[in-house]
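The structure appears right after this line, and notes come after that.
Only a single protein chain was left out; the remaining protein chains are all shown in position.
This part shows chain A:
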Amino acid sequence: MAALIPNVISMKSEFIQATLETLYMTFGSAIIAAVLGLALGVWLVVTQPGGILADRVTYSILDKLTNLLRSVPFIILLAVISPLTNFLVGTTVGTTASLVPLIFGIFPFYARQVQNALLDVDHGVVEAAESMGSSPSEIIFRVYLKEGLPDIIRVSIVTVISLIGLTTMAGAIGSGGLGDIAISIGYARFENDITLVATLIILILVFAVQIIGDWLAKKVEHN
């Protein structure tokens, strides 16, 4: 083992630290991005033409805003958003500071995914709920989010996996994490075993998210 990955063995504690940082960045930003993304996704669906609270102007603004936020490349977003990060967190570098760009980098993407998932909810069921006297909030919580849950879980998996990808770039603002180890140590010092093991741990995280997510989606689906 020591012969195969000599540098990793000597940096065991750094690896554990980096893995925890990646998990913290992924799930810390995921929780907040989930709330924002769900809210925006639902808002898009209900205000779009033919929706239960159809509103052309609101929809058009939200739609364009979502596209705009999604078009900023993440590595640039990390820098561009720093004044806001400073305002919210009090610093622009470090693991916690990276949560702000991660949230803004992922939630518009998640909102779009949620929008698509909810659009797959049978319009007839929504109409049936309306005919039974359900209010818009009842339709959102009891119909859209409940009927759309399996798909929402599926798009959440895709989103979390993308998010793990984004955390590796956050090393550019001193966030630490597995991406940072792979680049600033493995790549910079030509210690290839470090890059390789960092990649492996990321793959394991991705597979774990995929497996748990698939299992959950299957559990709530009754097709």
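Heads up, the rule we're going with is that a contact is a pair of C-beta atoms (placed from the backbone, for glycine too) under 8 Å apart; a residue touches a chain by one contact, two chains touch by 3 or more; residues count from 1.
The working rule: contacts and distances are computed from a predicted model.
Missing chain, UniProt protein name, picked from "Phenol hydroxylase P3 protein", "D-methionine abc transporter, atp binding protein", "Yip1 domain-containing protein" or "sulfate adenylyltransferase": "D-methionine abc transporter, atp binding protein". Among A:L149, A:I183 or A:L216, only A:L149 touches the chain that is left out of the view.
Interface with the hidden chain, as seen from chain A, comprises residues 122, 124-125, 127-135, 138, 142-143, 146-147, 149-150, 220, 222-223.
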